[in-house]
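All protein chains but one are shown in place.
To keep things simple, chains are lettered A and B as they appear, and every chain counts its residues starting from 1.
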Amino acid sequence: MTENARRGFLAAGATFAGAIAVAPGLHLIAPALARGAGEPASNANRWGLLIDTNKCSASCDACVKACATENGITEQVADPRQRSQWIRKIDIKEKNGRQHSLPMMCQHCSDPPCVDVCPTGASMKRADGIVLVDRHVCIGCRYCMMACPYKARSFVHEPLTEQNPQVPRGIGCVEACTLCVHRVDKGQLPACVEACTEGAMLFGNLADPNSEISRRIAHEATTQVRADLKLNTGVRYQGI
Amino acid sequence: MLRILSTLATIALALPLLQAAHAGEVPKPSAAIESPGTQCVAPPAEIRRNHMEMLKHQRDLTLREGIRGTKVSLNGCIACHASKKTGSVIGNNDNFCQGCHAYAAVKLDCWDCHQPKAGYQATGATP
Partner (left out) sequence: MNTATVLSARAATSKFWLIAAVGALISAIGFGSALYMEHHGHAVTGMTNQIVWGLPHVFAIFLIVAASGVLNVASIGSVFGKTAYKKRAPLSGLLTLAMLSGGLFVLMLDLGRADRVMIAATKYNFTSVFAWNVFLYSGMFGIVAVYLWVLMEKRLYPFAKPVGVAAFVWRLVLTTGTGSIFGFLISRNAYQSALLAPMFIIMSFAWGLAVFLITQAVMFRWNGKTLDPAILKRMKNLFGTFIAAVLYFLIVYHLTNLYFAKQVAFEKFILIDSGFAAIFWIGQVLIGALLPMAILYHPRLGQRMCAVTAAAVLVIVGAFCELYVFIIGGEAFPLDIFPGAEITSSFFDGQVATYSPSLPEFLLGLGGLGVAFMITLIGVRLISKFLPEDDAVQPDAATD
């Protein structure tokens, strides 16, 4: 059996196991299965998001609030320009007058500029495509912030004390959306996706052609932000 | 005569200083483990000597490779070793991590980012 065929078999097996493990009607998707203890993230997965901006209202910021709660982004730096924002709502007004709104966060690029420029290798991409900052080796040079075309990264400007035990973050390091890696590893959805009552955000495995996200991307018109840069983002949008 | 007097005076002055120096010696850390688990992940002697390597090894595995649920875990340390009074492993020299690190004069780098309190729930106020 070739490596690919074996992987496909395993993925199919996992999907089947997921399908029978989850009660019908429960809003949980099969690929987001918890990994066993001691098992590393695998490139059989590439986690991504599909965001339907047609369902996203300008007045709603449920995803932003959920992210702040989940990741313990509670600090109130006096200068708002120095506050961390892992996810933000952007209101867009196109030349023809069309207005819409969408959540913007780390796009979890397949070829991330932040990883290219990081001098110490703190900026890194996990096997399953999640782009993270290893704060153990981040020296706080902010070169990644200069390089990111999405302004997805923030620098922690003050000492912190209110961290979520599952989400370490602290002074002098750069940080960004982790795609809620601590939840994904447990088989849960990212907090923003869970909080979106409009169903505008779909989380799934881009590496599995049978996942819902892959099927929708294959059949519907979707966009990557700054597609011209050819970064192959893990976050895709509809309706922009 | 004057010389003897001054020598005596010097000794008299120096004695309390010596004593103070002796008294000022840092006492051994005395952090009591208030909510002990049944068994630590390794024998105390090995933990004392190698905990930093164990944690460092695990941090790289967890963060970079996504390996979770193994025996070594910083949150696991806190769960057993946090003080009952403050709920934390740092904050003062009676607390587990800080007490020993103050004694050994080794800077603690973990808690700039990691939450030192056991079972801490982030408040979740929106920024």
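The rule we apply is simple: a residue touches a chain if its C-beta (ideal position, glycine included) is under 8 Å from a C-beta of that chain, and two chains touch if they have at least 3 such contacts.
Just so we're clear, the structure is a prediction, and the values are computed from it rather than from any experiment.
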item	value
Displayed chains contacted by the hidden chain, counting the whole assembly	A
Contacting the left-out chain in the complete assembly, out of A:172, A:187 or A:239	A:172
Interface with the unshown chain - residue positions in chain A	77-85, 88-95, 104, 113, 115-121, 137-143, 145-151, 153-159, 171-174, 225-226, 229, 240
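The rule is short, and it goes like this: only the chains that are shown with their structure count from here on.
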item	value
Length of the line joining the C-alpha centres of chain A and chain B, rounded to whole Å	36
Residue numbers on chain A that touch chain B, as the complex places them	35-41, 64-65, 68-76, 83-85, 124, 126-128, 132, 134-136, 159-160, 162-173, 181, 185
Footprint of chain A on chain B - complex, ascending	59-61, 63-70, 75, 78, 112-115, 117, 119-127
